[in-house]
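The complex appears here without one of its protein chains, the remainder shown in place.
Up next is chain A:
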Amino acid sequence: MSAQKKRNFQIEAFKHRVVVDPKYAEKTWKILEHAIHEIYNHNASGLSFEELYRNAYNMVLHKFGEKLYSGLVSTMTSHLKEIAKFIEASQGGLFLEELNRKWAEHNKALQMIRDILMYMDRTFIPSTHKTPVHELGLNLWRDHIIHCSKIHKRLQDTLLELIQLERTGEVINRGLMRNVIKMLMDLGSSVYQEDFEKPFLDVSADFYRLESQQFIECCDCGDYLKKAEKRLNEEIERVSHYLDTRSEPKLTNVVEKEMIESHMHRLVHMDNSGLVNMIVNDKYEDLGRMYNLFRRVSTGLALIRDVMTSHIREIGKQLVTDPEKLKDPVDFVQRLLDEKDKHDKIISSAFNNDKTFQNALNSSFEYFINLNPRSPEYISLFVDDKLRKGLKGVTEEDVELVLDKVMMLFRYLQEKDVFEKYYKQHLAKRLLSGKTVSDDAERSLIVKLKTECGYQFTSKLEGMFTDMKTSQDTMQGFHAAVGAEIAEGPSLTVQVLTTGSWPTQSVTTCNLPSEILGVCEKFKTYYLGTHTGRRLSWQTNMGTADVKATFGKGQKHELNVSTYQMCILMLFNNADRLSYREIEQATEIPASDLKRCLQSLACVKGKNVLRKEPMSKDIAEDDAFYFNDKFSSKFYKLKIGTVVAQKESEPEKQETRQRVEEDRKPQIEAAIVRIMKSRRVLDHNNIVTEVTKQLQSRFLPNPVVIKKRIESLIEREFLERDKIDRKLYRYLA
């Protein structure tokens, strides 16, 4: 072979210097065996590593590996048996220490043996699939020491007993515990789990079952949770000190199950200290603790949430249905806001701002706010109150804050269109009487409503603002044009309102005094002169007037009154006594308004510019009225408010409700047509759900009403029923 030729050296059979004699193996093993004994007797310093290694090396090389290995096993076994006897004999408390010391020694010896037998470990063991030396040593230790009948049980009991002692507050040798448990872990995870972890978990479960039973009998909820938390932390600490970290979830699981899960319901519903009590008394710390502990249990948070929800619903229901609390709408809304703030704070400070809790809170509020059909009206009244006077002297940020809170309540409303209706009315009153405190606040709220419900919702409200603005301009123009002509007469300010943008009220004109009528006519001609094709009608029920009056002793007062009141007062320029009937005839003010006006003119103390016969609180149809000569007041300017029903009276409420229902009809119809136009064919149930979905940002349509609308649309031939399937509707283009 050419390759061979190139080689300039030859491979010769290797000649060992040692002659292979039959006694060789025996002799070499004796040396090694002796060495192992010496190692176990801590006498290794005299041994030569190289020599031992060389001997083991040669034994393996000369195919005596098997002998070496079995010799090792038997030698080690006999040593371990001796050690086992020694450990068994140790007294009580020294047992663990002895075990630990022997373990450390064995480990060291094992390492030395492994080192000198390394060649066997490296070549002989893998080829014969035997257990490597180190592992062999551990296995032998496990079989002869840990699983030795006398040691096994004793070890387990000792460990568990020590842990029990520590749980009852005594100090134990944690270092020793750690070493012994580390030993179990070193012997393989199965040893740790089978011989220690499992019984340990069982004992822990028993312990905590018993303890939690004791605690729950004698502690209130807060204390119990404190104790449970302490225990849990103790166990976690225990794991970090001397147990396998993988035991932590198992151990905490046991504590959670025994201390929390099995007593969860009882804890939450505990009288005088349960969850509801904590919420009522704002115990953030306890609530936070409860949250953190219950979170560990799968159904824990759901339980807290459910109880909290039902609690909020309960108090909310009380709040919105208690007739006492419904008397003052502003106070009512304020209470709602306070309630919301309180629970928001609980969720943010104790419940980790948990989204699911926030949702639960929101849905609870949505639930009970809508229990009361007057909520939209009250919220609007609250805003009205704030915008009239409540926000005076308050910084811009605070205004925003209040408005944001109102918007939050508004979001809960299902009947947003009802709110819109009331809001429009209240806004109209505010604008016309010039009572708005801050234009910015008004506009900011409109913007908020717009972002919440869209352009459609606020377009009319914005229209009202525009009207106010253009009216100002018109008045300037009017005064510039005809100011000189009317300088003598009463001055007039007119606000031109677009029909449709403003809440329509049945026009009930009254007879204006002739002085005023003249100026009004002038304005009408001026206005129609610049804007052709428009119609003006006077809304006398919305105006105000400043009247200068001179009383008996010559003192003068300026009275700020409504248009109606002004009409009545003007009558007294020509007469001192007028009966109710005469006034009614002369002014043609609607009876209910007239009565209210007269009441505020004659019956309010300090502002009674009229005198009434007989003197009584209410206005009767046969009363007579006199100009009150003796009237006096320390103020020059006097504001005579109409006795306004701030809250709507029952019939008014009915009326508003009816108007809302009327307004909903076209909206529902429009929604149906929109849906059918895109779908062409749809069955009844689907129409109802789609319509509800489309309209829910404004209100919750009643399915019965939707059905009626569908029928009406069929009548008007927008839709038709399918000829085969009567449940289906078709869109007729």
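FYI, contacts are C-beta pairs under 8 Å (C-beta built on N, C-alpha and C of every residue); 3 or more make two chains touch, one makes a residue touch a chain; residues count from 1.
Please note the rule applied: contacts and distances are computed from a predicted model.
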*Look at the options "Elongin-C", "RNA polymerase II holoenzyme cyclin-like subunit", "Pyruvate dehydrogenase E1 component subunit alpha" or "Small ribosomal subunit protein uS15m" and return the one that UniProt uses as the protein name of the missing chain.*
"Elongin-C"
_Contact with the hidden chain (one of A:A25, A:L68, A:L99 or A:M112)_ = A:M112
*Among A:Y57, A:W141, A:F351 or A:Y729, which residue is in contact with the omitted chain in the full complex?*
A:Y57
*Consider the whole complex, including the chain that is not shown, and state which of A:A25, A:I39 or A:M177 touches that chain.*
A:I39
*Residues of chain A (touch criterion as defined above) contacting the omitted chain*: 7-9, 11, 14, 17, 39, 44-50, 53-54, 57, 108-109, 111-112, 115-116, 118-119, 122
